[in-house]
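Mind having a look at this structure? Questions to follow.
So, subunit A:
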Amino acid sequence: MPLLKGDRFIKDSWIRIDGDADLPFAGDILVPFARLLQNWGEIARHPGLVGVVFPNSERAEALQSFLGRLSLIVLPFPAFTDGRAYSIGRQLRDLGFSGELRAAGNVLPDQLQFMLQVGFDAFEVPDRFPESVWQKAARSMSVSYQPVPGARNVWLARHGAPGGDRDDQDPWFEQPHAG
Partner candidate 1 sequence: MYRYDEFDATFVAERVKQFRGQVTRRLAGELAEDEFRPLRLQNGVYLQLHAYMLRIAIPYGELSSKKLRKLAFIARRYDKGFGHFTTRQNIQFNWPELVDVPDILDHLAEVEMHAIQTSGNCIRNVTADHFAGAAADEVADPRPYAEILRQWSSVHPEFSFLPRKFKIAVTGAERDRAAIQTHDIGLHLKKNAAGELGFAVYVGGGQGRTPMVAKKIRDFLPEADLLSYCTAILRVYNLYGRRDNKYKARIKILVMELGEKRFREEVEAEFPRTVHPTAELDSKELERISAYFAPPSFETLPKISGVFEQAKLDNAAFAKWARVNLAPHRVDGYGIVNISLKPAGGIPGDATAEQMRVVADLARRYSFDEVRVSHHQNLVLPHVKRDDVFTIWKVLDANGLATANLGLAGDIIACPGLDYCTLATARSIPVAQAISRRFADLERQHEIGPLKINISGCINACGHHHVGHIGILGLDKKGEEFYQITLGGSSSESASIGTILGPGFAGHEVADAIDTIIKTYLGLRHDGETFLDAYRRLGPKPFKEALYAAPQR
Partner candidate 2 sequence: MTVQVVTANRLRDGVIVWLTPALSWSEDYADSKVLRDEAEANAALEAAGIDVKARLVVGPYLAEFKETPEGLQAASARERIRASRLPTITPDQGSWTGRIAG
């Protein structure tokens, strides 16, 4: 599946570790949450970057103590109608996570802007849509009643806040969000 980040498809350089497979000697590793809990000692000592696949049935706080060592968190969407990971993503950003927050599973162009707005900055997407569709989808709405990247915040624009209302806001504006 293509990996969408920063408005284009990029190569996924992460090594997925399944089940009990041994960790490689080097490289950036992506482990399931259960494995993270089981083998934290070994994983924390790994020379490359560490990422985790975090199920949407878990509480965001369960990752809190690991956040300093994590560079990637993948949040799967088991069905595109299952919106739990929008809140989990938001909570992880509020907890201070500033690495890559990736949506996986059922991601459609019509959801892209929502996901960007709650703090996701990378997406495993179905390969039937070209890049241009995703670029358009990221900019679908130019205004929002919420303070989010990539859209003018209506309330900020009305009441003015220094630097808070930017016309040039890039939907892929660097994470994390303010608050």
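Going forward, a contact is a pair of C-beta atoms (placed from the backbone, for glycine too) under 8 Å apart; a residue touches a chain by one contact, two chains touch by 3 or more; residues count from 1.
A quick word on the picks: all candidates are chains of the complex that A comes from, given by their letters.
If you're wondering where the values come from, they're calculated on a predicted model, not measured in any experiment.
Asker: Between 1 or 2, which touches subunit A here in the complex?
Answerer: The touching one is 1.
Asker: Under the touch definition given earlier, write down the residues of subunit A that touch candidate 1 in their complex.
Answerer: 59, 80-84, 86-88, 90-91, 94, 108, 110-111, 113-115, 117-118, 140-148, 152-159, 161, 178-179
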